[in-house]
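Working notes for the structure below.
The complex appears here without one of its protein chains, the remainder shown in place.
The block that comes next holds chain A.
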Amino acid sequence: MTLVLQSLWNRRFVATLTVLAIALSVALILSVERLRDSARTSFANSASGIDLIIAPRGNDVQILLATVFGVGSTGAGLSGDVVHMVEDMPGVAWAVPLMQGDNHQGFPVIGTSSEYFEHFKHSRGQALSFAKGGAFIETHDAVIGAEVAERLGYTVGTEIINAHGAGAVALEQHDEAPFEITGVLTRTHTAVDRMVFISLAGFDELHVESARGSADPFAALAEADHASHDNEHDHDHGFVPDQINAIYIGLSNRTAVLGVQRAVATYKAEPLAAVMPNVALLQLWSITGTAENALRLMSVAVVAASMIGMVVMLSAALEARRREFAILRSVGAAPRDVVWMIVLEALLVTAAGITLGLVIFWSASLIAEPLLSARFGVTLGGQLLNAREVMLLLTVLCFGGLASLLPAWRVYRMTLADGLTTRL
């Protein structure tokens, strides 16, 4: 053992390079695996409390991404009447309308009712809670996610101005209507952290006002008509605007899901779709699966390349070490001792590579974590290593040992052939 260490130390330059190559490949494969797992858990956590999402008919994945993750949009809106229609369906426990399309400095702005905060569940059934303040009460109140608060330094009482459009570039500022923050949500490690919530009334007002700005007297009349119409239905919601983007549905009875889905799909007044978030996620994974597999395949190839690098290092040194082996033979080392030395050397190099790879992986996660959670609401998970990753590393170690058998076998034949004669 000490002999092997001393021998490696004698070749420390090449050995270090080999360890580094293995370390990088190990860090890569761990990152790819962890990122994939975290993305999946994080997405699943974001959507876990919603049974159905009702939106204008479209692609399931697109609807899911637009509503739960604030990525893209649902296309056309649906009429506010649908909320009442859905609410009265059997098995429906709650329905929360959503309005989208604005952003605040790149963070999506969601118009919703204060019931959202009661009903929305994330990460296996945890409810939202307020780190500071509470839900909005008035039209110009806003609630922000933990990430928004941290990034922009907002707290309860801060006034914010939203911009039209979903992108980070503010094309049109809704200067006329500032919102006052009444609450900051506790961190959830889901997409909610990067959202800004305002009341439906507040959201609607922005857009109604800009519509009125277009100076169409008939449009204004129509608005007024609609407003009075809406008021008749405002028994438990307060205000529901006539155009919304989506509705979250919670069921009191899970078995009702297919009935509700069919009823929504056959709704006569407008084309609607009811999306089950988990089903849509599966669809999403099947789309991204190909890319994921390509990425995994590549990282496996990188690990294989680093293993080959190690075999090259061991093999290249064999010729130069013939004398060393002959001397060891002369002092009583059996050929299998020499073989064992090579295998042990490979295992040591691989183990060192794995250890260094872990260090690289952990430091990279520390650096990447805030970025990932800010941009995508994805957290890598505090866990240092999970069982799967340990298995992965053990597999790498085994392959390191196996790969060394090739040079070891050569050394075995060499020592037998050379005996004690040290021809050079």
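Keep this in mind: a residue touches a chain if its C-beta (ideal position, glycine included) is under 8 Å from a C-beta of that chain, and two chains touch if they have at least 3 such contacts; residues count from 1.
One rule holds for everything that comes next: contacts and distances are computed from a predicted model.
S.K.: From the names "Cytochrome C biogenesis protein CcmA", "Imidazole glycerol phosphate synthase subunit HisH", "ABC transport system ATP-binding protein" or "Glycosyl transferases group 1", which one matches the UniProt record for the unseen chain?
M.R.: "ABC transport system ATP-binding protein"
S.K.: From the list A:294, A:327, A:384 or A:402, pick the residue that touches the absent chain.
M.R.: If we include the chain that is not displayed, A:327 is the one touching it.
S.K.: Quickly run down the residues of chain A that touch the omitted chain.
M.R.: 3, 6-7, 9-10, 323-324, 327-337, 419-422, 424
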